[in-house]
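Have a look at the structure that comes next, please.
Of the protein chains in this complex, all but one are displayed in their positions.
Residue numbering begins at 1 within each chain, and the chains themselves are lettered A, B and C in the order written.
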Amino acid sequence: MDFAPDPASQEITERARRFVAEQVLPAEPELEKQLAAEPAHWGRTPIIHDLQDRAREAGLWNLFLPGAHGAGLTQLQYAPIAELTGHSPQLAPVAMNCAAPDTGNMELLAQFGTPAQQEQWLEPLLEARIRSAFCMTEPGVASSDATQIATRIRRDGDDWVITGRKWWSTGAMSPDARLLIVMGVTDPDAPRHRQQSMVLVPRDAPGVRVVRPLSVFGYDDRDHGGHAEVAFDEVRMPGDAILSAPGEGFAIAQARLGPGRIHHCMRALGGAERALDLMRERASSRSTFGRPLADQGVVREWMAQARIQVEALRLLVLKTAWLMDTAGNRAAMTEIQAIKIAVPRAVLGILDHAVQLFGAAGVSGDAPLAALWAGARALRLADGPDEVHLSSLGKAELRRAPVL
Amino acid sequence: MDFAPDPASQEITERARRFVAEQVLPAEPELEKQLAAEPAHWGRTPIIHDLQDRAREAGLWNLFLPGAHGAGLTQLQYAPIAELTGHSPQLAPVAMNCAAPDTGNMELLAQFGTPAQQEQWLEPLLEARIRSAFCMTEPGVASSDATQIATRIRRDGDDWVITGRKWWSTGAMSPDARLLIVMGVTDPDAPRHRQQSMVLVPRDAPGVRVVRPLSVFGYDDRDHGGHAEVAFDEVRMPGDAILSAPGEGFAIAQARLGPGRIHHCMRALGGAERALDLMRERASSRSTFGRPLADQGVVREWMAQARIQVEALRLLVLKTAWLMDTAGNRAAMTEIQAIKIAVPRAVLGILDHAVQLFGAAGVSGDAPLAALWAGARALRLADGPDEVHLSSLGKAELRRAPVL
Amino acid sequence: MDFAPDPASQEITERARRFVAEQVLPAEPELEKQLAAEPAHWGRTPIIHDLQDRAREAGLWNLFLPGAHGAGLTQLQYAPIAELTGHSPQLAPVAMNCAAPDTGNMELLAQFGTPAQQEQWLEPLLEARIRSAFCMTEPGVASSDATQIATRIRRDGDDWVITGRKWWSTGAMSPDARLLIVMGVTDPDAPRHRQQSMVLVPRDAPGVRVVRPLSVFGYDDRDHGGHAEVAFDEVRMPGDAILSAPGEGFAIAQARLGPGRIHHCMRALGGAERALDLMRERASSRSTFGRPLADQGVVREWMAQARIQVEALRLLVLKTAWLMDTAGNRAAMTEIQAIKIAVPRAVLGILDHAVQLFGAAGVSGDAPLAALWAGARALRLADGPDEVHLSSLGKAELRRAPVL
Partner (left out) sequence: MDFAPDPASQEITERARRFVAEQVLPAEPELEKQLAAEPAHWGRTPIIHDLQDRAREAGLWNLFLPGAHGAGLTQLQYAPIAELTGHSPQLAPVAMNCAAPDTGNMELLAQFGTPAQQEQWLEPLLEARIRSAFCMTEPGVASSDATQIATRIRRDGDDWVITGRKWWSTGAMSPDARLLIVMGVTDPDAPRHRQQSMVLVPRDAPGVRVVRPLSVFGYDDRDHGGHAEVAFDEVRMPGDAILSAPGEGFAIAQARLGPGRIHHCMRALGGAERALDLMRERASSRSTFGRPLADQGVVREWMAQARIQVEALRLLVLKTAWLMDTAGNRAAMTEIQAIKIAVPRAVLGILDHAVQLFGAAGVSGDAPLAALWAGARALRLADGPDEVHLSSLGKAELRRAPVL
């Protein structure tokens, strides 16, 4: 067992750290300004394109993607970089072309796409010429239970005809999101986990209608294309628009979840470290009743508890990455579930303390804390609520062999 | 000791219950629509004026105000009504002219205003012809520590000349808020709690500038006039614009806090009951993995814990009201502090569970939960962060006489 | 609604307060000494008899018992007295003949006993000439589920013949516990809640065998007769030894639980107040790193949170008592369940902080805290674990009518 990162990992992590510190954080006010200037704009703003150019130059591009199409990093090597991008989740991931949901979609295309699909969609995504969305969750059903998915993908000759309604399609408000990956039922009579398939749908295909944006707490998340409700009304796609094969939808979705969840957790930890950086500064510069906040017992306790949680959970995230690298995503299932449950909760607690330390500024837009909090809060529901994962993890634990 | 409400209280509570259930809740979508239709409008929308007319007719008007100017209810009698308004905090309080910060401002004017001041400001407020704001909190200082207040109110002949900057002036984005009650330092050399005074300032007085709105977890709270940053640049007011007397600012502020806090707590409990109403409906109408949510152990536990907390804390709120009625606000200080700390925290926990039960809808605008949560979250900072109150309450407890 | 106690209640509460402060607390070291001197003795020690004489003189006797046999107090009037006895749970309840399980047993005999049964058992219990035990819980089954009870009470002519095994028969290690009230199955074919009956069994009846004592976190609870495992091997009792009628066992057990639970909660709150009295003293007399403990933020926070919880939960306990007095035990079911769940948990948290404040002395016998903790911990299991009550309360809450 060895807890020291390898030198290559250290080098690129440090390069990423400098990029986020020197390029990304200082650009945050500019993003704010550009968003405010165009209240109806859902696409990437100029500062994003600008940062993308700089990241590409710095060799910080597509680092999330293992294998031939990507930058050649393992999950374990990518982890600390992903964490750093979590300090500025509106800007850093997209700057380095490591932003969800494109990351997961690129993984799917790299793993399951035909050469033609890869040329059509993966190439422009890898080059950040376009963005994409993933259309799985549906209003009106419990989407953590895949069998409840109601969108139908009907065979009609060689074509696939899609009818249904999705929501929480992150990014899909943006016209940049040229590609929608849509999950639906192709065979309602197949066994439970063989009924679904995925189809690649251009956002501008006839019958696709972006209905409305959804908000997370009061945020519209316009910086990354919002969260859309999307209606599919007899959307006709050619037969080769299917990803992998009919009936593979559930398996593909599962494959997508592992890396997706671990990346979310890494970034969330970065959000916690951002909060700690801010708290440190605040605690030393503010006083109440004649004493700096840093001298108050409760502030020290918050900092200590935060450090403990971040250190312990980061190790669990890293071990999960290592397991995915060395034994495969399936072998890391318990760990993935564990961090999916534990990290957002811990980070929310840390951010809550940070808000408290910042007082009224903490709930407002003057500090990034409230927005970080809302993002982390959504993670407790994304890909299934905590409770579903707790129940499943608990069931597995009850079946585990005893130690002695 | 007797836990049964008196018949008069029961009657008016039931009347208020029917009003909120039959008039207010069904009007919520209309408010939503009117706000969306005019994105730059910060004042009251037509539905609010409409509901105010109906509440007046129903005899549900100014119920918060004890004494000659008000409706003649005690705090104990008003409590269950305030709780009911908390089910729909955007509409119900304002409909019944019981919305903060007007309530606190009317209390001050009723208690400390001269007849002329009452005629000029209290009358139109009681009739809801105008609204008002309270300008106390300042950017850049820890406002829970009154000695840090930096706004200066300088004597110049008979006039008062105000210079400073306030923020979190709730309601002040709205042009309806004709009156600003501004706290500042009149005598920096006086003893610590005799330095401050309050002055009544028309929002359109020369030198007053509403700088910008602040958001609460992404919400602009436009329905009740937002939260403004307000600059005062040599704002000149006549000598009789002062409230009570010079040096009374701190004492007046203290007087305002007691009722303000208890009303916040009452409404917050109503928010929790709203969540429970919604959770009950959701749990019985949704299923996952073949079982209704209502059959899941964790949902039952949430409901049970919520019921316990609401019952216990409601009693503490009611006892606090009774103490204020029978022994005065000062005698209720421990209890006021206790509920100010405990109620928002408990309500936030209940709302968090409700969000979790509603899944993605819970964080969005499709359910009122996220907005209720943001409102309750702000309460943990309004009038001083929890930690200041915990420290002060703990200090008092350490000095308390032993039971035995 | 009125939160002021009536004068009669105030007078007797103050009398009880003085008794506990002046007679009971100072006697604690003597109890310790007497117990240490006779390590194999499970009965009442001389100091207990002595205090009982003094309580009788002071008119503080059988205060728990409403109705003709008791002292004429309502539950609401008894509540603050019961709380005071919780400051010294080893001595104060027994001193005033208000100690479990005798209290519950006396209630049953008063309510369901025939005049002959009352003469034989209730009289000596009311006079504290004997003590008693309640034999319901069984090893090997989940006793919160009454249908799992395995002890058989077979009819044989006019006689009842009892065979089975009980444990956690509190007090039964003591030879003073002349009476055992035993619950068992008389008719396994009857409907679920009509199968059980209760029989009055002298502890020295042939076939009764006290097998062994059980411990609670290392404590043998010798001061109140310990907790026994008791075997019943063909114990033959005459037909008139049955309490009430065959098939009434479950209903009687339910009747016993309401008052039992509320008394436990009252005393538990007294334990919390004892802890607060001790913490106050400790915090002002100890220093670390140059500052008294009372100046440390975390200590203040503990005190504040404790005060909030005690105040809120005490009101809920009092309201429960009032409901039992005015609407009957059945009408108070939700509240009884609520306090049964919430009070021990809150008290355990307070005691845990007290232990922490006392350092190593806190876990030892030098302070009463560890023993108070163990007693409160057992309450989370007595009469069914928290989880059973949470589930049942949650189910009821899910069925409740909406507020609006």
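The criterion applied here is as follows: a residue touches a chain if its C-beta (ideal position, glycine included) is under 8 Å from a C-beta of that chain, and two chains touch if they have at least 3 such contacts.
All values derive from a computational prediction rather than experimental measurement.
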| query | Which of C:Ala21, C:Leu35, C:Leu214 or C:Ala231 touches the chain that is not shown? | reply | C:Leu214
| query | Among the options C:Arg56, C:Arg165, C:Arg209 or C:Arg286, which residue touches the chain absent from this view? | reply | C:Arg286
| request: Kindly state which of the options A:Ala4, A:Ala36 or A:Ala68 is in contact with the chain not pictured. | output: A:Ala4
| field | Missing-chain contacts mapped onto chain A | value | 1-6, 9, 17, 20-21, 25, 76, 84, 87, 273-274, 276-277, 280-281, 283-284, 294, 297, 299-308, 311-313, 315-316, 318-319, 322-323, 326, 334-335, 338, 341-342, 387, 389-391, 393-395, 397-398, 400, 402-404
| task | Please give every residue of chain B in contact with the chain that is not shown. | result | 296-298, 301
| remark: Per the touch rule stated above, chain C touches the missing chain via residues 137, 139, 142-145, 148, 167-168, 214-220, 286-289, 296, 298, 355-356, 359-366, 370-371, 373-374, 377-378, 380-381, 385-388, 390-391
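In this section, only the chains that are shown with their structure count from here on.
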| Taking each chain's centre as the mean position of its Cα atoms, how many Å separate chain A from chain C? | 53
| Do you know which chain A residues sit against two or more other chains? | 296, 298
